[in-house]
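One chain of protein is taken out of this complex; the other chains stay put.
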Amino acid sequence: MNDDSWLRSGIGRSTPDSITIRGRDLATELMGKVTFSELAFFLTAGRMPSAGETRLFDAALVALADHGLTPSVLAARLTWTGATESLQGSVAAGLLGAGNVFLGVVEDTARFLAAILAEAALGGDEAGVGAAAGRAVAAEIAAGRRIPGLGHPVHKLEDPRTPRLYEIAAEAGIPTPHMDLLRTVAEAHAAATGKTLPINGAGVVGAAYADLGFPPEIVRGFALLARTAGLVGHLAEEMTDPIGLRLWLDVEHRATYTAET
Amino acid sequence: MNDDSWLRSGIGRSTPDSITIRGRDLATELMGKVTFSELAFFLTAGRMPSAGETRLFDAALVALADHGLTPSVLAARLTWTGATESLQGSVAAGLLGAGNVFLGVVEDTARFLAAILAEAALGGDEAGVGAAAGRAVAAEIAAGRRIPGLGHPVHKLEDPRTPRLYEIAAEAGIPTPHMDLLRTVAEAHAAATGKTLPINGAGVVGAAYADLGFPPEIVRGFALLARTAGLVGHLAEEMTDPIGLRLWLDVEHRATYTAET
Amino acid sequence: MNDDSWLRSGIGRSTPDSITIRGRDLATELMGKVTFSELAFFLTAGRMPSAGETRLFDAALVALADHGLTPSVLAARLTWTGATESLQGSVAAGLLGAGNVFLGVVEDTARFLAAILAEAALGGDEAGVGAAAGRAVAAEIAAGRRIPGLGHPVHKLEDPRTPRLYEIAAEAGIPTPHMDLLRTVAEAHAAATGKTLPINGAGVVGAAYADLGFPPEIVRGFALLARTAGLVGHLAEEMTDPIGLRLWLDVEHRATYTAET
Partner (left out) sequence: MNDDSWLRSGIGRSTPDSITIRGRDLATELMGKVTFSELAFFLTAGRMPSAGETRLFDAALVALADHGLTPSVLAARLTWTGATESLQGSVAAGLLGAGNVFLGVVEDTARFLAAILAEAALGGDEAGVGAAAGRAVAAEIAAGRRIPGLGHPVHKLEDPRTPRLYEIAAEAGIPTPHMDLLRTVAEAHAAATGKTLPINGAGVVGAAYADLGFPPEIVRGFALLARTAGLVGHLAEEMTDPIGLRLWLDVEHRATYTAET
């Protein structure tokens, strides 16, 4: 400890002959011994994941890495059209669109489920989870809000990522109270509205991150990590097959100008 | 093929009941079957890595994920101080500082080594690589430029990541012409200047990415992926232990205002 | 109108021999005839401001352009430390910290005041504004929330921008119902709590933008425009007098590493 104890961090440190991450020596204890996803888990959780946790964490990252030519992918590729000196600028532009509308669902779902579990825990009653879920769903419906994690504009009947992640979680053999609750929530919603909405991929991933012990406010960060892998792939393609440029020229050609002149 | 063949991509596609990444079904062929780093490799390379390639790719990502309270980490944490509605904004701010000065070395080294190998290949002579390296080093020195991948402001004698990555590459049993050449370059530099500079971590990682088959212009993307994991860890810490806020208050307190009034 | 009527915009258009902004010819009707702030008003409002409106709009932009070494300025300058190939990256990093905590006040205040005026208008009673303000303030206090636009961590007694902007608005001779209401709100808060908080600069600027006819959801955009001017100034200074670099080195030197090793 020195005088400036206000400035402290436990993430990383470098000295002339070593680099330390969360207290472990990078070269001798981490490189070659953990995968990148294990390190990503460790960097945020401060502990190494079990084998089962790693399996679920990897699958959740894989699930969200890419979803085709989404708005944020198009933004990244258009950014490259104007700024080829700075790959980080195009990646950053792509991440900036990964906000409340799409990837925010990961966080919203984790938060919604955690609140239900917390309320049920106050009652000290395992069976109370179902009742708390019913109350929470009813409250959202009454307020005219959508239930986080349910429904998808493209995958209207079933999001293909969802049953697969449940399967992997079961194989991983770890407790998944948030993922279980999300199914209860979907059933409660169907019962209350008479309309069945599929659990979407972002929602089930948010539940999985919560089951892995992460607080809701950070889980969007893993969705950003996943999307960064997708963005790098898209930008590599953009370098040889420029969608951004062609899209712009097409827009220039087809756009209608509406201001009176 | 439809009429709009100008707008084509081979990265990802989603239909109502499937998501496809680089031609493979996400749910049945990728989730639970590949790690996140294998997917990241696949997304950009368009092919799955071998076991040895995965080992080197993972180690290279682990090597660059964090280096303590760097300028870009501080920028991300300061951004959170002002904008807590948008985690993607803080991550993006952190990536924006991962440019030419620090992580650009990954790209510069890959490019420098690829050019030497290309020139030597033109000569059709294996032994010509050493001569080409000598010429390239001499040209940089004559131009007053630094050799990409050599020297580090903190790790003045040896960057601890470097020997470890060489060790892992040897264990992985894959050809590493760029990594080998980087050692030749370091020796040529020492011979020409009488001053030994260590191969830095960013440099050896750039050489490793080149050996994995990636073109120089995209390798900075993997450095950004690695740093995203570090930034998420730092931002998780920032949420409970706010360095950004304290740093700002300290700067406010200590800064000298130099404009005449 | 062409077939693609879904893709329409009234902001700008370019043809081989002209550029049009909001229906006016850029070269002959705008350049040399309007100031940059008049153009900024016009681009968003779709109409030119009156002389009085321009005076208030300019003063509001001037008020928010800079506030010293704020977190977002430090983020921009630290970003430059790592990425000198891309000035836009450093400016973008600076803007990303101009979020809900600081400049969000501009938007929050405009929204809060607009809601009170809308409620009072429903009653059809001019005198009802004061009563509606009292109810809104009481509701915020009851909910444990801060009143948007009141209080400042540095300017505890009076924010010097506030009385000056009221003075300029009075000279400009334009109706200022939102600015007037903000004073009523401050009085209602003082009456309800016995504690007088100053109207802060961001709050009064938000009220001014609302009085100029802009909807709450866009006014943060003008705060960003103002801050961009400040960021360019700071980055020009950073190029010759690098705070970012020195700050980083100081942090490296003083930080305490808290992870157990």
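We just call them A, B and C in the order they show up, numbering each chain from 1.
Everything that follows uses one rule, which is that a residue touches a chain if its C-beta (ideal position, glycine included) is under 8 Å from a C-beta of that chain, and two chains touch if they have at least 3 such contacts.
As the structure is a prediction and not an experimental result, all values here were calculated from the model.
Considering the full assembly, B:Gly23 is the residue among B:Gly23, B:Gly123 or B:Gly213 that touches the omitted chain.
Contact with the omitted chain, checked across B:Ala59, B:Ala83, B:Leu165 or B:Ala210, is made by B:Ala83. Interface note: of C:Gln88, C:Thr184 or C:Thr258, the residue touching the hidden chain in the full complex is C:Gln88.
In the full complex, chain B touches the hidden chain at residues 1-5, 7-11, 13, 20, 22-25, 83, 85-86, 88-89, 92, 96, 251, 254-261. Panel shows chain C; residues 6-19, 21-22, 25-28, 30-32, 34-37, 39-40, 43-44, 55, 58-59, 61-63, 65-69, 86-89, 91-93, 95-99, 103, 107, 154-158, 160-161, 163-165, 167-168, 171, 215, 217-218, 220-222, 224-226, 228-237, 239, 241, 243, 246-247, 250 of it touch the chain omitted from the view.
The omitted chain makes contact with chain A at the following residues, 68-72, 74-76, 78-86, 89-90, 92-93, 96-104, 244-245, 247-248, 251-252, 255.
One rule holds in what follows: only the chains that are shown with their structure count from here on.
Per-pair tallies of C-beta contacts place A-B first. Chain centres here are Cα means. That of chain A falls 31 Å from that of chain C. Residue positions of chain A with contacts to 2 or more other chains are 7-11, 13, 22, 25, 86, 88-89, 92, 96.
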